[in-house]
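Notes follow once the structure below has been shown.
Removed: one protein chain of the complex. Kept in place: all other protein chains.
Going by the order they are written in, the chains are A and B; count residues from 1 in each one.
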Amino acid sequence: MNSSEILNKIPQTLKNLKEKNPLTQCITNYVTVNDVANGLLAIGASPLMSEDPQEQKDIVNINDSLVINIGTLTKSQIEGMYASLDEADNLYKPVIFDPVGAGASELRTNTSVEIINNYSISVIRGNMSEIKILAKEYNIDIENEETVKGVDVAPEDIISKENIKVNGRIVKELAEKINVVVMASGHIDIISDGKNVYTIKNGDPLMSRITGSGCMLTGIIGGFIGSNDDILLATITGALSIGIAGELSAEYIKNNALGSGSFRTRLIDELYKLNSETLLKRAKLENLEI
Amino acid sequence: MNSSEILNKIPQTLKNLKEKNPLTQCITNYVTVNDVANGLLAIGASPLMSEDPQEQKDIVNINDSLVINIGTLTKSQIEGMYASLDEADNLYKPVIFDPVGAGASELRTNTSVEIINNYSISVIRGNMSEIKILAKEYNIDIENEETVKGVDVAPEDIISKENIKVNGRIVKELAEKINVVVMASGHIDIISDGKNVYTIKNGDPLMSRITGSGCMLTGIIGGFIGSNDDILLATITGALSIGIAGELSAEYIKNNALGSGSFRTRLIDELYKLNSETLLKRAKLENLEI
Partner (left out) sequence: MNSSEILNKIPQTLKNLKEKNPLTQCITNYVTVNDVANGLLAIGASPLMSEDPQEQKDIVNINDSLVINIGTLTKSQIEGMYASLDEADNLYKPVIFDPVGAGASELRTNTSVEIINNYSISVIRGNMSEIKILAKEYNIDIENEETVKGVDVAPEDIISKENIKVNGRIVKELAEKINVVVMASGHIDIISDGKNVYTIKNGDPLMSRITGSGCMLTGIIGGFIGSNDDILLATITGALSIGIAGELSAEYIKNNALGSGSFRTRLIDELYKLNSETLLKRAKLENLEI
């Protein structure tokens, strides 16, 4: 699909979410869990968090999609993640995986690889540093050594006009190799299903001055894949939603000389108010030729 | 008591909380724990969260009330809940129990029944789906099969003019059978001590578009029972407090074309500013004849 065909389908994709109010099960980190829940509620999904491994597995039976985020991964959390992923495989439930901090520790890198190797994932969403770490594990040429700064993107991995082609190729090859939709988010987002590559130039640097904007993005895409069959379209719509909400929130904050606290509150407001017209009017979605 | 007698006592009930600044111990879920703490601080209580089972038990000695919320229940959390409930029994401390997601998993349903059977609870606060699950466990006729949608009320359980009598009877019978004050919260709240039944028609649908409004309600009632001897009166005052704060916040949000992020912030503001005059002026408390 070219980007204008995708844009034509955005209104229905958003409508599907709002009508279905998908039960989006999140196994996520305790730093931003409240933001993820409020982001999902704002856009029209129904978040559900649980912590007991047996219960997590059982809830897969009633969920519409599963969000796995390793932002504060512990060994005891892994058990429930694997059990839930196994059940999601059995029941063909869509899954989005956020490899927060892959590369920052062996635990996170190894768990990420285990999850991707052993379970059916629909979408992987990370920053470019995390995506490169995973790409390297799958023998994709990343052209320079990966670097990691905790859970934030390394400065040299920030997606820019200069490196967009290289990074686009990496995202595409990873998507192709493991047969998922891959999204590297940043100042420019790159999304690929292994066949086509797309960029999104919405969003605002203020998003990196609050915790949770990445986790909310992953959660919201979780809501879209829980209410739409087309995983690529769902991923792009989710990415546009939070990118545009971020843009609108940043404009408000700058016009009113506010700061990152108000930005966070306003971001949820804009997700709550978002509609198809705003999405279509503001979307900066393009095909990227590799 | 009829509803006007209760309203006469509201100012003193609120005053007692503000003067005592009750130490409200919360064993609660990690999704909304920050909201619960800020809600309690806003209204004038002193929240205390702890995680170690031995410590949780010890803190019962200095608390004014205990809040038990199973929103992200794990097996390891149960130990501290039981130890604290046991100590609260020994020391005659008031306890409010929030059976979040009862019916959504065996773990939650079974733990809820264990808690109610084995310990002295002062108040149970849930949505109507959760209350019906518990009522069924105690052989109360719920007239239709219970349904569960994760941690949110099932659409057919939303309290309305059409089902208010049936739901009122269920709440009353459960309160009578297990000898506690029971509150089913929703668009209309139902509260009963097993003798009388009351409805509250404050609040706003926006409350279900943020996470934590139910947990905050439970927490705040915890503050009121920690500073007032009359449990029914404390429960009703807590319910009115957050209902009216929700209403005021929703009015502000609608007048200013804001969204659910600002609603959450403003809800805490309104709890902070709440006084007896506003409570009495806005309270929509009525007796319900079954």
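Observations, loosely collected:
Assume contacts are C-beta pairs under 8 Å (C-beta built on N, C-alpha and C of every residue); 3 or more make two chains touch, one makes a residue touch a chain.
From a predicted model like this one, the values you see are computed outputs, not experimental measurements.
Contact with the omitted chain, checked across B:Leu48, B:Ala154 or B:Ile290, is made by B:Leu48. Across the interface with the omitted chain, chain B contributes residues 23, 30, 33-34, 37-38, 41-42, 46-52, 54-55, 58-59, 62, 264-273. The chain not displayed touches chain A at residues 29-32, 34-35, 71-75, 101, 104-108, 148-152, 209-212, 257-262, 264-265.
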